[in-house]
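Working notes for the structure below.
With one protein chain removed, the remaining protein chains of the complex are shown where they sit.
The block that comes next holds chain A.
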């Protein structure tokens, strides 16, 4: 029956988005670990694997377009598909940010000591995982918790940035050391920026989930 197939495809889309989300979280956490440990081989795997993420992203985006074109969904079905469409984009961007982290690890400069990857980096990953869980389980409270956690992450990222800048201003080194310091500082600032953006994407996923569930735009901006 056509309607049964349609409902099966909606359920499959949701499952596929969750699986894609779990894959992206895994890649992001691996990128954080590779950066923290200076693991060049792991970083290389993450960079080379980005094309696979992009391919899967385009497949799932195509599924959304096909569902809309062939079934003209409305109401809750329409919100599920459009929210999934947007969430997929956020997940793909998180994977890109994981690739950025891995590329900087490949470049070889050390992580700035002011950036606590074990705290900042993993906190952002946990937010993404929580947002994907909320999407999977219709968890409205979890959506709002992700948004609240982002305030903390933003504050921690701002503090890390301040520490990097203060250390840079306090440097009294020779020319060679200045070159190394510049690389480390740049990497530190970019890493903090990317982690903060991962948190923003997690909030986007939570916001789209809340919209999907109740047509509630409370977390959208």
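Remarks
The criterion applied here is as follows: a contact is a pair of C-beta atoms (placed from the backbone, for glycine too) under 8 Å apart; a residue touches a chain by one contact, two chains touch by 3 or more; residues count from 1.
To be clear about the criterion, contacts and distances are computed from a predicted model.
Here one chain is missing from view; checked against "Type 2 DNA topoisomerase 6 subunit A", "Methylase", "Phosphate ABC transporter ATP-binding protein" or "Trm112p-like protein", UniProt names that protein "Phosphate ABC transporter ATP-binding protein". Interface note for the absent chain: among A:77, A:167 or A:183, the touching residue is A:77. Mapped onto chain A, the footprint of the missing chain covers residues 3, 6-7, 72-79, 215.
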